[in-house]
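One chain of protein is taken out of this complex; the other chains stay put.
Letters A and B name the chains as they come in the text, with residue numbers starting at 1 for each one.
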Amino acid sequence: MTTTSPNVGQTFETVGVGTSASRKSLGRLIIIAGTLLFAAVLLFQVLYAAGVSASGFASWRPVFYAYFLWAASVVLGQILIRGEQGQRAAFVLPAVFFTVALVIFPTAFGLYLAFTDWNLSGSVGRRFNGFDNIVALWNDPFYWNALRNMVYYGLAVFFEYAIAFGLAVLLNADIKAQRFFRIVFLLPFMLSPVAVSWMVGKSIMENRFGPAARLARLLGWDNPAFFTDPWIARLSIEVMDAWVFIPLIMILLLAGLQALPKDLLEAARVDGASPWQTFWRITFPLMLPVSITAILIRIIFKLKLADIVINVTSGGPGGATDTVSSFIYREYRDRSNVGYGTALAEFYLIAIVIFITIALLVTTRWVSRYSTARAVDRV
Amino acid sequence: MRIDVYQRLMAVQASRRKFLGGAAATAASVAALGSTGVLGTMSRALAQDSASLRAEILKIPGVGMGSPTDADWQKVGEMCLGPTKATVQEGEFAGVELTFMGLNNQNLHNFLFRGFLKPWEAYTGAKINWIDLAQADYNPRLQQSIATGTVDFDIIEMGAPFEGDTAGKGLLDEMPDWVKAQIDMDDYVNYLKAPVGTWDGKTYRITIDGDCHTFAYRTDYFGDGSISGMAAVPTTWDEVDAVSKAVKGQKDPLTGLDAYGFLDPLKGWGGFGFYFLEDRASAYVKHPDDKAWLFDPDTMKPRVNNPGWVQAIQDVMDLIAAGAYPPDQINADPGATGFQQFLAGTGSMLCWWGDIGSNARTSDTSVVGDVVGFSINPGAKKVYNAKAGAWEEPAEPNFAPNMAYLGWGVYVTNRVSGDEKKRKAAWSAAAHLGGKDISLWMAAYPSGFQPYRNSHFNYDEWETAGYDRAFIEDYLGSNADSYNHPNAAIEPRIPGIFQYYSVAEDELAKGFAGQYKSAQETADAIAAAWEKITDQIGRDSQVKLYKASLGM
Partner (left out) sequence: MASTAVTDDRRFESLGSQRARFVATRILIYGVLLLWAFICLFPIYWTLTTSFKSAPDVMQGHLVPFVDFTPDWKGWRSLGLSPDTLFETSTVREEFLKRMGNSLVASLGGSLLAVAIGSLAGYGLARFPYRFGPMRNNDISFFFLSQLILPPVVLAMPFLVLYKELAFLDSLPGLVLVYTLMVLPIVIWIMRDQFMSIPIELEEAALVDGLSIWGTFVRIVLPLALPGIVAALILALVLSWNEYFFAALLTGATAKTLPVMVASQTGSQGISWWSMAALSTAAILPLIVVGVLLERYIIKGLTAGAVK
């Protein structure tokens, strides 16, 4: 990663503001005091929890508070010691401290669980079992089946993107009742996935009387069954998921469209470019960064797709619609097989992180090259 | 006294009609006789209005008046407060707060309990906080609470299969004797008496539900000139499957839509879907001389891939191949087969819990109320003897009604054990829900529960409520016959039983979708997964608990 990463916009010139020595030492004092307090509370409670000392708090809540006190002291101390640099750090530190506070334990505990054999109904608790879970995962054809399904579902994002782009362009056109259409197009995003699964998946798509089935019959499909053939089932799930999430992509893209420099589009029109040409030569390239953000966010949501699958098909027929999350859900919740379920999820997490890191690297590089080329073009 | 009457009746193996007449007499004798002492006075006092009270509550809201609502539950709860008033002073539990965990299925379970307990709260002064769970969350939430020590409920609505997970781990409070008297435990049907509800000889459960699967069929599919071409209702699985194939391509006499035969759910249902394969399999594998039918009791080796089970799976696969199911059946779970299909007029036969019977008449969902009949689950002409490792062909078909889930009960956790006032309050609330009169109402109206007391099998009471006599004899008779069947397939109350079911229905769904080559291969996959679970949970302890739960 380069020093001036492309995602960071314009940054300030460093303005040197001197900090006096006394302020610095006060800052250090505050940090030390905060750290000592936190360490003391932590130690106090750890000893109690370990059974070494007899007195302690009823819960770890005071430690949680002490952590935030410590975090506050660090932020304050930073400002005093490092002046403006400290003030800058103070913007991002609260979010960092907050996230770390809530995820550090679950992450560590989750990693540990991935290497244990823990069935909640077991007569003994969790047992460390090394790489057994990983080996089992490797040999579990239905987990790989779910992963393969994720690839299909992931690719479908590009269709959703195309539809959302089209809708965004229409909403951005000079139309009547624009506000009405915008609100209406946003509505599907607001329904809860559980309601979508039942009201759409099990009611509208019901094969005897559901409106979708009746429409299908009208169009010549004699015996409509939306969840029997593997590909149709996958498509049905995808359609429901797309219905919910297209609005999200659409508003991100619409926002991008509205921010396009009008003069550029005007210039293209004056030059006699057809709307089609204008779109491909100007609009689409300018929309690339926001498109990537939209697709990325959408893919992340897609990778968590579970509710609709669990409620409508339970992964069937024969695992055709299974997502990794719904697969893990059955292993983890229905079978209380926590160790293996966690291992499956950690593996998935690592796979996703690698995938997204590569995707980000490739796209940022591609976009920056693309926009440089375009800049040269314009000159 | 009552037990005597009951046992005598059982001893002479009364015909269904006779037996039920006797049961009515049993109920009457309870009302008339009453023992001595405080409890005797109590029950005598109650007995005076009992009959009229029972008739009154059955009129709320009345059969054919649509599903009951909150106002009805509160009214019934209020009217059935008698036993509580006899044991608890007004305002005695002021300041007590209890937490109740149960299912939150719309208009059932907790919805009813809330309405029932509202007047109880008003009378006793206690306050109940509710933890509502969707059915799919129930098992995981319970297991997670136990495993992490975060049990946060004082009273829990729970099925007997979970007794291994809770009572077995010492999490429950033993039932006080006054509760046993208040709820009249002797009135329970036989199979729900100890050992069900007990663990190591201690009683923990107030039963509020009895469970068994019965065979429900459409009467208009059978008889002379019917579309199935069969004069009589099928009683064995090969006959059932023959009907499925025979009615294919014809039109349903009630709805005019396509006619279908037996409705097997081909999709899982959070573990509950496996019961429906058991319905088919128990006839093939539950040998009258052997209590065990899921595992070998000495080794916990699964029997699910023995020829009997494979036959049951093969039967379903044959029907799939014959195209005998409605479209999209591969995506139909038992909720769909029962409520979206059978009650809505699609398909002609299914095995389900008994409450589909009261639903057929009282639920807003049903259109088949007038053309539905019941009997015990179909039998099989051959039965596999696992001990001998061979098929046998008995003179009469082998019947083995499936006591799926053993019914819901109300339990009190050990969180209240240290506080006598709280403990009494918790048991009083639980006993109110498990009361004899209130239970009649729950058995008659959509509640999520089915009959579980001998006193529920009194036709006259149901007739007063507006049920048609022939229908109720048929419906209740199928339940009674299943409960009292000598070869009933009883579910083991071992820890993690739903894990076995969950993985089994998952593998079955794959098999039905053609992911495995054959029925045998599907069954082998289930067996392998079961072995894994047994090893995970601990084979030795499972063997011990499995034997104990079978009474071996």
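Everything below uses one rule, namely that a contact is a pair of C-beta atoms (placed from the backbone, for glycine too) under 8 Å apart; a residue touches a chain by one contact, two chains touch by 3 or more.
Owing to the predicted nature of the structure, the values given are computational and were not obtained by experimental measurement.
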Among the chains presented, those that the missing one touches: A, B
Touching the absent chain when the full complex is considered, from A:81, A:167 or A:216: A:167
Touching the absent chain when the full complex is considered, from A:137, A:157, A:216 or A:252: A:252
Which of A:43, A:124, A:155 or A:194 contacts the chain that the document leaves out: A:194
Residues from chain A at the interface with the omitted partner, ascending: 1, 3-5, 7-12, 15, 58-61, 64, 84, 87-92, 94-96, 98-99, 102-103, 105-107, 109-110, 113, 166-167, 170, 173, 175, 179, 181-196, 198-200, 202-204, 206, 208-211, 214, 243, 247-248, 251-252, 254-256, 258-260, 286-287, 289-290, 293, 297, 300, 303-304, 306-307, 311, 324-325, 328-329, 332-333, 338, 341-342, 344-346, 348-349, 352-353, 356-357, 360
Contact footprint on chain B, counting only the chain that is left out: 69-71, 73-74, 99-101, 103-109, 111, 114-115, 118, 129-137, 140-141, 144, 147-150, 152-153, 272, 335, 338-340, 343-344, 353, 355, 359, 363-367, 446, 448
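Definition applied: only the chains that are shown with their structure count from here on.
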Whole-Å gap separating chain A and chain B, where each centre is the average of the chain's CA atoms: 43
Residues of chain B touching chain A in the complex: 136-137, 139-140, 143-144, 146-147, 165, 257, 267-268, 270-271, 326-331, 333, 336, 340, 346, 495-496, 498-499, 502-503, 506, 509-510, 512-515, 533, 536-538, 541
For the chain A and chain B complex, residues of the former touching the latter: 117, 119-125, 142, 202, 206-208, 223-228, 230, 233, 310, 312-320, 330, 332-338
